[in-house]
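Excluded from the complex is one protein chain; the other protein chains are retained at their positions.
Take a look at subunit A:
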Amino acid sequence: MSVARFWRNQIHRYNLVGTHCKTCDSYYYPPRNVCPKCRRDGEIESHKFSGPGEIVTYTVIHTAAEGFEHQAPYVLGIVQLDEGPRFTSQIVCKPEDVHIGMKVKPVFRKLGEGGDRGMIYYGTKYIPA
């Protein structure tokens, strides 16, 4: 990912800032600028999510991607926020402790880094609540 692209999305990663459609009361994270249900009739506003959610499903990664070797095995989960949106996040816990329906809360962590010389990417991950 380019430095510029990460930076443009930084506020959403740091703070779970997404969007809300006032027309149909749907919440979006990552944010959407157009409501897919209401299209042109949708009225989109910025929304900061409260944070807590639950695990919809998960997988344990044993063969880690480059830069994540130290962390394997680690858990990737689909988190559903209390307001409804679902997205993929690393779940910071032991693989044997994770389960579907587990209540989770956001924490501020390092998401990765561009090698020894590149930038460090920070953002939100989830831990058991």
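Assume a contact is a pair of C-beta atoms (placed from the backbone, for glycine too) under 8 Å apart; a residue touches a chain by one contact, two chains touch by 3 or more; residues count from 1.
What we mean here is this: contacts and distances are computed from a predicted model.
From the set "Exosome complex component Rrp41", "Electron transfer flavoprotein subunit beta/FixA family protein", "Hydroxymethylglutaryl-CoA synthase" or "Acyl-CoA dehydrogenase", the protein name that UniProt assigns to the chain left out of the figure is "Hydroxymethylglutaryl-CoA synthase". Within the set A:N9, A:T23 or A:Q71, the residue that contacts the chain not displayed is A:Q71.
Of the candidate positions A:C38, A:I61, A:L76 or A:V92, contact with the hidden chain is made by A:V92.
Residues of subunit A that touch the chain left out of view are 10-11, 14-15, 69-71, 90, 92, 107-111, 120, 122, 125.
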